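Let's turn to chain A:
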Amino acid sequence: MSEGGASVSERPEAATAASGRAGLPPAIELRGINKSFGPVRANRDVSLVIQKGSIHGIVGENGAGKSTLMSILYGFYQADSGEVFVDGRKANIVSPDDAIAAGIGMVHQHFMLVDPFTVLENVVLGAEGGALLAEGKAKARSELQRLEHEYSLEVDIDAVVGDLSVGLRQRIEILKALYRGAETLILDEPTGVLTPQEADHLFRILASLKEQGKTIVLITHKLREIMAITDNVTVMRGGEVAANVATKDTDTEQLAELMVGRKVLLRVEKTPAQPTETVLTVTGLNVVDGAGVRRVKDVGFTVRAGEIVGIAGVAGNGQSELLEALAGIRQPASGHIRVRDQDISAEHAVDARGMRELGLGHVPEDRHRMGLVMPFAANESSILGYHYDPAYNGRIIMERQKIIDLCAAQMKAYDVRPDNPLLTSANFSGGNQQKIVVAREMERNPDLLLVGQPTRGVDIGAIEFIHRRLIEMRDAGKAVLLVSVELDEIMSLADRILVMFDGAIVGEVAQSEANEQVLGLMMAGVSPDAADEVA
Partner candidate 1 sequence: MMRTLLGAAAAATMFVASASWAQDVKPAVVFDMGGKFDKSFNEGIFNGAERFQKETGIEYRDAEVTAEAQREQFLRKFAQQGFDPVIAVGFAQGPALEKVATEFPDTRFSIIDMVVDLPNVQSIVFKEHEGSFLVGVLAAMASETGKVGFVGGMDIGLIRRFACGYEQGVKHVNADAEVYQNMTGTTPAAWNDPVKGGELAKSQFDRGADVVYAAAGGTGLGVLQAANDAGKLSIGVDSNQNYLHPGSVLTSMLKRVDVAAYNVYKTAADDTWAAGIQVLGLAEDGVGWALDDNNSALISDEMKATVTQVRQDIIDGKIAVHNYTDNNECSF
Partner candidate 2 sequence: MAGAAANTGVPRWVAVGLLPVINLLAAFLVSGLVILAIGENPLRALAILLNGAFGYQEGIGFTLYFTTNFIFTGLAVAVAFHCGLFNIGGEGQATLGGLGVGLVLLYLDFLPFVLILPVAIAAAVVFGAAWSYLPGLLQAKRGSHVVITTIMFNFIASALMVYLLSQILIKPGQMSPESREVAQHTWMPFMHDIFPIARSPWNGSFIVALLACAFLWVFVWHTRWGYEIRTVGANASAAVYAGISPSRNIILAMVISGGLAGMLGVNEIMGVNHRLILNFSAGYGFVGIAVSLMGRNHPVGIVLASLLFGALFQGGADLAFEIPKITREMVVFIQGLVILFAGALEYLFWPFLVAVFGREADTALAAAE
């Protein structure tokens, strides 16, 4: 084990002191880990024990220190102080190579794969075992087939990675780690990119890995996942361990409270909607993407002032394209979008700026790709889409101070931290970035608000805040269209729920009639009546 560079020394008393079930030493033990970046203490005296052959969850809000901790374990960072024990022996991990040699594998949130290479080539990448590729590949092929068989990780090992789905790519990452001899697997937010079905499949794989004696560390912010598959859970808050508990002894409310440090309202309180006139009417809308594929198929619906209409569906079923067409980012191929009296169609296309001028606000699905300009200062990001507003534009000169003041006011109203309009957008946490976007779009007082995945990658405190704001918008008489892949979010916020499957709307369900089973079946393309019967 030490041949890979990790120096591992015996430390018998630790092994006995922290031994887990059946007297085995724990797979990983961290003791008193401290890590500071300048004045900021990212990890503060963190100690935890991960039992061999268990699934161990680590939860915490953005910035709680869980990624830093795992980066230390995987050798990206060095701890300022503290000790790491692997299999009861002190390990000195100073690089990912050391971690791999110590039997620790990591599946990153963003996959580290080479798209034009085949699965096999990706797996042997960095572990070719000699100058001649053919020999290493032949060896890898038989080893991979064994691993696939053993852990039911079916992938066509000769497929080109670029052609595979996200779920399959994740399996390759797991295979890569196993191929390098990982006994402990760290998965960083593994379900963030998966459909519910793919997530289920992943959990089955993790369970089978556990049965084979592997140890799994699952980093996530989704409490339901923690409850579903982990044995033990560590809650982190502000760089410290808030709790180490057995999963069976806790529940989501308690975990949420531990994470945030106060009581959290997971359900949204709201009164029944009182919709008035129709603001948005969509009829026969078709959207074709750049590759010529029809992504939105004959979609029609309405949104009235004073209601939230939710669009549910598994990611990739046309919701994104629908939202972009409504926002003026994509032009419809055919059909009509009517905002109040204004008709928009392929013949009368309106761009995003034109749509805003019709009274539309848009919180985009992806704040990194669209919502913010990361290298810009926060105040510049806070006028994205409204940069032409005469409120801060002279004939030529933009009045920067007015923009900064505007941004500062929005930051205050939406509790953005730090409330510094001059700070670069990229330097805010995910939740605060999202608040900047939400503030920008809501404070313009739009008649129609399009909202895509408003709480993706956002911590619990911010989710609560954003949800409350959406309800307030509705109650103020705005029309809100909410697109989300989080069923919980749709069910708690939307007054009416539309389900999209394969570009078309499968059906509509009122909030009062919605339940997970019915919606789940509709998301798989089953019509509402049939879904009712099955349910």
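In picking the candidates, the idea was that all candidates are chains of the complex that A comes from, given by their letters.
One rule holds in what follows: contacts are C-beta pairs under 8 Å (C-beta built on N, C-alpha and C of every residue); 3 or more make two chains touch, one makes a residue touch a chain; residues count from 1.
Note that the coordinates shown come from a computational prediction; the quantities given were computed from them, not determined experimentally.
> In the complex, what candidate makes contact with chain A, out of 1 or 2?
2
> Residues of chain A touching candidate 2 in their complex?
These residues of chain A touch candidate 2: 37-42, 62-68, 109, 189, 221, 239, 327-329, 351-356, 362, 364, 369-376, 380, 383-385, 387-388, 393, 396-398, 400, 418, 424, 426-430, 432, 457.
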